[in-house]
Every structure is written in C-alpha cells, then in structure tokens.
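One structure is given below, encoded as structure tokens.
Showing chain A:
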Amino acid sequence: MSITIKANIPEGPLAEKWNNYKAKAKLVSPNNRKKLDVIMVGTGLAGASAAASLGEMGYNVKSFCFQDSARRAHSVAAQGGVNAAKNYKNDGDSVYRMFHDTLKGGDFRSREANTYRLAECSASLIDQAVAQGVPFGREYGGYLRNRSFGGVQVSRTFYARGQTGQQLLLGSYQALLRQQNAGKVKLYTRHEMLDLVMVDGKARGIIARNLDTGEIERHSAHAVVLATGGFGKIYYLSTLAMGCNASAIWRAHKKGAYMANPSWTQIHPTSLPQSGEHQSKLTLMSESLRNDGRIWVPNDPKETRLPGDIPEEDRDYYLERKYPAFGNLAPRDIASRAAKEQIDLGKGVGALKNAVYLDFSRAIKEYGQEVIAERYGNLFTMYKKITGIDAYTEPMKISPAAHFSMGGLWVDYDLQTSLPGLFAIGEANFSDHGANRLGANSLLQACVDGYFILPYTLQNYLADEIRVPKIDVNHKAFEETEQKVRQQLEGFLKSKGNKTAEEFHKELGKELYDKCGLLRTKAGLQKAIENIQNLRKEFTENLLVPGDIEEVNSELEKAGRVSDYMELAELMCIDALRREESCGAHFRAEHQTEEGEAKRDDENYCYSAAWEWTGNPSSPVLNKEPLVFETVKPTVRSYK
Partner candidate 1 sequence: MALTGLFLSFFLIIHLAGNLQLLLPADEAQLQYNSYSRLLGGNIFVKLVAYVLYASIILHTIDAIYLGIKSKRANGASYSRDKRGRASKWYARNMMALGIIIFVFLVIHFKDFWYSYKFGELPLDINGNKDLYTLVVVAFQELWYVILYVIAIVALGYHLLHGVFSAHRTLGLYHPLYSKIIKVLGIIFAVVMTFGYILIPVYIYLTHEL
Partner candidate 2 sequence: MKIHLKIWRQKDRQTKGAFKDYTLEDVSKDMSFLEMLDTLNIKLIKSGERPVEFDHDCREGICGQCGVMINGIAHGPLKHTTTCQLHMRSFEDGDTIYVEPFKAAAFPIVRDLKVNRSSLDHIIASGGYVSVDTGQAPEANSIPVTHEQAEAAFDAAACIGCGACVASCKNSSAALFTSAKISQLAQLPQGDKETSKRVVKMVYQMEEEGFGHCSFTEACQVECPEDISVLNIARMNYEYNKARLLKK
C-alpha cells in the first residue's frame, strides 16, 4: 500500500527552521548520557565526526568500519574541496545563495529545508576543521583561500591541495581516536555490519562479522546510525573504493527502512577512461581541474593528429560553446552528458575513443607551470603514474565515471529513517542534493550531518530512551537475526558454482552502466530489469566462494555485497523507469527539450520516491514524499 510520507520539517520561515528545531529539541542531561549507547557504522567523514561529537557529549559510542583503520574510509579520496558560505571573497556569497545554488544544482529535487540547513551550517564546519589543524590552502597574509567549483559563480570552495577529503577525514579521525583514548568510543575495525536488529519496532543493534576471525558478533545500543557512504561501486567500474558497498543500508532497507531515489547516481565528468578488461576501478581527477583546464574534442571524428598538432579551428570546446556562462565549470551531470554526447558522435579520443581532452596549455601559458603545479601538482603526478603521460606537455584524457549516490536511505528532517531509532547520515542518506550534487558539497554534507546535525537530532530521539536499560544481546531478535545472517553466508559457500562474485559484479555493473547510467530509456530499463533478474537467478545457483565463514575470507565478503547489489540494481532500474521525467543526473531520453537538455515534470514528479521493501525485489512499493517549495519557485535549470 503506497502512502504519502512526511518529513517532519519544523515550522517557521526557511531561515528560522533549524533554529526553531534546536530551540525546541529535547535534551539529555550530561549524567544520563553515559547510560546511553549508540552504534555508528562507518568511519568516514560523517561517521567519524558524529561518533567523535557524540563521544565528546558523553554518549557511549561503538564505531564500526570494515577497513583496517578508521582513517581509510573513502572520504579520504575526495580531492577538490569543501564549500562554505563564508563570503571571504566578498563576491556576493551568502547562505541563501549557497542554498539556492545547491537546490538548483540538484534540479529542484531536494528538500528545501534540508538544503538550507546544509548551507547554514557550512561556515561552522570550516571553523571546526581549522581548529582541528586541517591545513587548508592559505593566502600569503595567512587568511583562508578559496576557489570556484562547478555549478556556481562565486568562490566558496575551501581546499587542501588536491587532498581535501584526506585532510578533513584525518581531522575527524583524530577527533574520533581522541574519544577512543578518552574511553567514550570503542572502535571495531575490520568489522562488517551484516544486519540490523529490530527489537519491538526500534533499531537496537547490529549483527557484524569480524573480518579477521570470521566470528559473527552481536552488538546492541539504544540507537543505530548508518554512515556507510554511497553505492556507486554497484557499477563495478566507478571512482569508489573496492570495498564501498550498499550492504548496511540495503539490509536496513530489507528490515523496513525506505530507500529514496536510488537511481540518482552522479556520473563524474573528470575520471580517467577505462583502458582494458582487467580494470577494477576508474580513478577520479578532481573537478577542480576544470577551473584551469579546457575541455575539447577534435571537430573531425577521423582526426589522427596528436592533440598538440590540432589547430584551434579544428577543436570543439563544446562546454564553452554550449554553456557560455559557466563554460568548463558547468555542473557535473551536464558536463558528463555533454562528454557522452561527443563520444557517441565518434569524436572521443584515446585508443578506445572513450575520452575527451582536458587541456592546460592556456593556463600554463598564462600563470606558468609552477602555479599550475602548486594547484594541481599531486593530480598531475597521479595522472602520470597511472597513464605514463606528462599532462604539463600533453592534454589529459578524461571520461565520465560513476561517482556519487544522491539516493540512499530515506530520512526525515531529523536524519531518522522510516525505522525508529535508525538514523542515516552522509552519503548513505538521500536528502540534500536532489537529483545532482554540486562539487565540494559531499564533504560538506558528511561533515555537517556528523558534527552539527545528528548530535542534536539523535539527542532528541535519545531523550525518550533514558529509562531503557542496556539492550540485552541475548534477546530473541538478536538470536533470529544472527541465524539469518549465518544461513545466508552458508548459502554462499554451499553454492559451489563456477563464477566468482567479482565476475557477477562486473556483469551487473556493465548492464547498469549501459542502461541505467548517463542515459536511460524505457525500453532499456525494462530490458535491464529482465537481465538483472536473470543474473540474480544465476548468482544464487552458480556462485563460487572458497573457504569458510570462521576465517579471513575476502571472497565471502564480496559475495555478500554483490548479493545486495543484485537486488538494489533492480530497484534502481525500477526507480528510473517509474520516473517519467528527466532531472539532474536522471536523464530519460524520452524527456528532453529540443536542445537535448533535461526536461522536468514538476506537475507529476515533484516528489522523492521512497521505496518500501516487500520481500520481493521485483515488486517494491512506491511511497511519495511530495517536495514542497515554500521559498524558491522551481525554474528551468539553465547554465547557458
């Protein structure tokens, strides 16, 4: 039964909502906090910052990650920067402007109040990070430096060379370890959450597998927070880390949490192209390169000259031509689609003709190689390591790659999922970016959720839990959930087919990239659904996993993740199929303007799709959260 859901947005004008919320939110007194346990899954920017902040407040936090150290979470790989409405550049920035840019960037498919809150809290994040010792870029006088980023006309991006994610993550990782040292956080590294435990309708714990010993463990708490990041890895070839997965949120979804807009995946325009079949991932080159790099393809599809030998008149700087106002800094979805368009016209470059040029010759001429090296030195070095090419003398070759999940667990204004006591923060939730995320907003969202929002909203929830004693892991709900987890793992091992999880993953990824990637059609999606169902069937019968449960077993870990991807992939296609409009990253060929731009249908699709699990992956229920725009009137998103 489909229902219309509400997001519990506080009363008042947009700019007052968060203050109103904080003024009225329930509190837990310091001496009661130590009686309350919180499980935090994931130690990326969202998870680490939230766990550290909650620890500082006095809660007992159990923090889990599958990596061997909390510092390895994939936030570490974010390169470009983090946005904040500080207006240090005096160029007309403000909270409202940033909110509007983000909303527009998301093609008016995000929740107004959440997006506003994101912009509102952005300034505090920079303060916090600086206080932690994050070495942001500085002007010579000692003040913070900014640069501009895709989709905006002001300079509001703070950055630490090309390793902003790493530096921000180390800041929150250190804050996390500080709490570990203080005894307020207990860290469980190399632990993977395999299921959520619901006791009397509330999220009360998780079942996790110790990846070093294979032991299956029960952990209980008064509330569970998922900060497990995105699932772009479902496309197999993506910019994500090998271990990134949807398992935690998907298993929560199967326990009843709604999954929102799962098909909205950002395809990043500046990744390195695929070079062969063996490839396991695509490396991202920061979007910040587009500040100084110019994107072009040869006019002639049959062009054979080296890029340096192609004269200006035979080049097509297609972004500058099509979007003069934003040029090379057009938002990601638009830049990716434009690249795909050129590649599909046969104008792609490189051996597989699957890339476009990103050219720095003009910037080098203008500022000198030294300045460019200081701005992007590590990216140029990385490019050389991977491709063997020196980008100071020859343009880079880039191509679009799956990157960020705008979709995720549905959450209300409190970041609480549809299951009481289960919260989702950072990329794991869906709320702030709409149908397309602006560059340098993901680090921001992860941090803001973790440092400044969850500590208030979770406390609001926990205020009613102070009388609940420690949750007993011998409760039958734990027993049953653990049993199910065991059965699933045994099932993988028993299958004894002849295809590895990785091979299934590659096939699934290709299917999804072709039919539910940059360009989607009704027929394609229907076909994809059929193919995925078949592949899923084959997966249950023909999977090959070596080894045992009670030992180190990477293949068993992969099998679990791919098994979840098999179900999620179908939901993504269903979601994309059901949304008969184009918006942001979701581009349906049937719904475009004459110039080939996305055509939204605000009348019928101005909602977030919150899918409900029914037990059958092929027949989920669509619940709708209508998007109400009180302050901004959705317009046609134009970057011309």
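The candidates came about this way: all candidates are chains of the complex that A comes from, given by their letters.
We take it that contacts are C-beta pairs under 8 Å (C-beta built on N, C-alpha and C of every residue); 3 or more make two chains touch, one makes a residue touch a chain; residues count from 1.
Computed from a predicted model, the values in this text were never measured in an experiment.
Of the numbered chains 1 or 2, all belong to the complex, but just one touches chain A: 2.
The part of chain A that touches candidate 2 in the complex is made up of residues 49, 52-53, 56, 67-72, 74, 76-77, 86, 88, 124, 126-133, 135-144, 160-161, 163, 166-167, 170, 173-175, 177-178, 180-181, 187, 189, 212, 241-243, 275-276, 278-281, 283-284, 382, 385-386, 388, 451-452, 455, 498, 500, 502-503, 544, 546-547, 551-552, 554-555.
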